[in-house]
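Only one protein chain is missing; all other protein chains are in place.
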Amino acid sequence: MMGDVDMNWESRLVMPNGLKAKYQTGGNTRYYKLVAKPSRHSIVDRVEIEGLGYNGSIPGPLLVFRQGETVQIELENQLDKPTSLHVHGLSKPVSQDGIPEIEPTPLIKPGESYVYQFPAWQVGTFFYHAGDPAQIPQGLMGPFIILPNDNQLTREQIPYRDYVLVLQQWDIPQGEIGKVTPGTFKPKKFDQNPNFFTINGKSFPDTEGLRTKYGEKIRIRFINKSSASHSMHVHGHDFQVVSVNGFPRYNIYDDTINVASGQRIDIELLSINPGPFPINGTKTFHQTNNGKTPGGMVTKLIYDK
Amino acid sequence: MMGDVDMNWESRLVMPNGLKAKYQTGGNTRYYKLVAKPSRHSIVDRVEIEGLGYNGSIPGPLLVFRQGETVQIELENQLDKPTSLHVHGLSKPVSQDGIPEIEPTPLIKPGESYVYQFPAWQVGTFFYHAGDPAQIPQGLMGPFIILPNDNQLTREQIPYRDYVLVLQQWDIPQGEIGKVTPGTFKPKKFDQNPNFFTINGKSFPDTEGLRTKYGEKIRIRFINKSSASHSMHVHGHDFQVVSVNGFPRYNIYDDTINVASGQRIDIELLSINPGPFPINGTKTFHQTNNGKTPGGMVTKLIYDK
Partner (left out) sequence: MMGDVDMNWESRLVMPNGLKAKYQTGGNTRYYKLVAKPSRHSIVDRVEIEGLGYNGSIPGPLLVFRQGETVQIELENQLDKPTSLHVHGLSKPVSQDGIPEIEPTPLIKPGESYVYQFPAWQVGTFFYHAGDPAQIPQGLMGPFIILPNDNQLTREQIPYRDYVLVLQQWDIPQGEIGKVTPGTFKPKKFDQNPNFFTINGKSFPDTEGLRTKYGEKIRIRFINKSSASHSMHVHGHDFQVVSVNGFPRYNIYDDTINVASGQRIDIELLSINPGPFPINGTKTFHQTNNGKTPGGMVTKLIYDK
């Protein structure tokens, strides 16, 4: 799979438990459509939320661009309230920044659509989210990645696998700590007292593992738009911090990184210690589902033969 | 305004919504007087707190020094409890450090005064606060800046504008989340469950914007003595982290920085993307006033013609 045939970074980019959005291209433009609408989503076996999703997905699907392309994202509002779309961390003209409370940028009413357009000038890990902060903890955010152009890269610069992990937390009505009450729930408006903790929308044990083979270099992109820091730890493997918020970092080695609210941290590691090993947030309550262990913001690094 | 006439960094230093304290000089000494006393302060339209201020101001006024000066701060205690003054992060003789529970430094009784004196040896962003931790979340803290001597600097090293932003949070008695109850309130003693989030004492939309003109280099100094990290994001502009806690940093570019409790982070950006753009904490509940949007720890970068 990793032979000369597949010198394509984009095909190696994966959102476990999630999916890449489909797109259209024309000239140098890549066009995605996102529909914001009420969406049901299962966080973990028998716990479903009535949240807000993009294209029915919580978090929203993965949007990928190549450096130098023109970004076009059509946002259709199927919510019952106005919304807008902000891509966090990629500087762009104010009219396309999506914070209408402050900026001269449109507020999209229910039933309306708008096409955002700006250049994908900066390589890096970003995310998109609703301009209204009250809609984000309900699910309205998703990953947005700009890859370098492959033809500028040597074979060694491209990771064998490139995993996108969106970190979220939810305040879901439940009974006493230590038990999970099955059902369908509307999360509270803000994640102030969270009791469920997800990676790409799933809590352990429903998180899909990250697959690798011995000898690969893999990248993991942590994205956090929750209201807490998540201190992410990879067992069995030291790693290099290669990018913080889209800006390269050099010669920083680590085993536990603090991903603060609004931040994106890209790490790379060598798969030289066969697992499976956990990849997890280190806060103990975050490793539970409403206080029930095992659970929470935990996934695995799995070695394939 | 930014011509040859004004090669003076100090005049470019501004605390929006706040004010610089007046001072006296004599020889190499700069003398400020701070009076700690109960103070009423409006956080946002129709929400007033009965807190504790310095010179009636919450947060306290901006104190500015030049490197090499001798600092003199007279603290007068008009509270009904003892207090003291600690300047956080600038090493000084223990007798002037202001933590009398541990140090041989005076506890200032109600009605008494004390003059703290120590050298302003280190350029950087600091803050002063009451030695008693229970007085700080009531308002007893303020910014303290030591600037380099202008005559050591080239024109290019001095920012056109230099903004000081004090980040605070408040636990104010209110009704249900999502509504603001007008009135005058005594904040709880500690900011454990905060519901109001301020920059220089004001919540959005009452925060005064940061003004710039196209082509300027501006500095922003974030200061946090609250009990939470605040992840600060500038829209439309990448920035350089130039100083952390008074110590220079090099070649670090970013768009979202985590300002932990007790920390001060100075950033510089080039005003090359006309706004207005938000500057805000990224935690969603922190962008509200008791859960009501818009609000919270949000200000603007405004371009003047």
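As written, the chain order gives the labels A and B, with residue 1 at the start of each chain.
Here, a contact is a pair of C-beta atoms (placed from the backbone, for glycine too) under 8 Å apart; a residue touches a chain by one contact, two chains touch by 3 or more.
Predicted, not measured: the structure shown is a model, and the values here were computed from it.
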Subject >> Hidden-chain contact residue, picked from the options B:T212, B:S229, B:S271 or B:N290 >> reply: B:S229
Original post:
Of the listed residues A:P110, A:G183, A:P248 or A:P294, which contacts the missing chain in the full complex?
Top reply: A:P294
Original post:
Which residue, A:P93, A:P148 or A:P274, contacts the hidden chain when the whole complex is considered?
Top reply: A:P274
Original post:
When the complex is taken as a whole, what residues of chain A touch the one chain not shown?
Top reply: 177-178, 229, 231, 233, 235-238, 252-256, 258, 273-278, 281-288, 291, 293-294, 298, 300
Subject >> For chain B, the residues touching the chain missing from this view >> reply: 86, 88-89, 91-94, 97, 99, 101-103, 122, 132-134, 136-137, 189-192, 225, 227-229, 244-247, 258, 260-263
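To be clear about the criterion, only the chains that are shown with their structure count from here on.
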Original post:
Per the centroid of Cα atoms for each chain, what is the distance between chain A and chain B, given in Å?
Top reply: 33
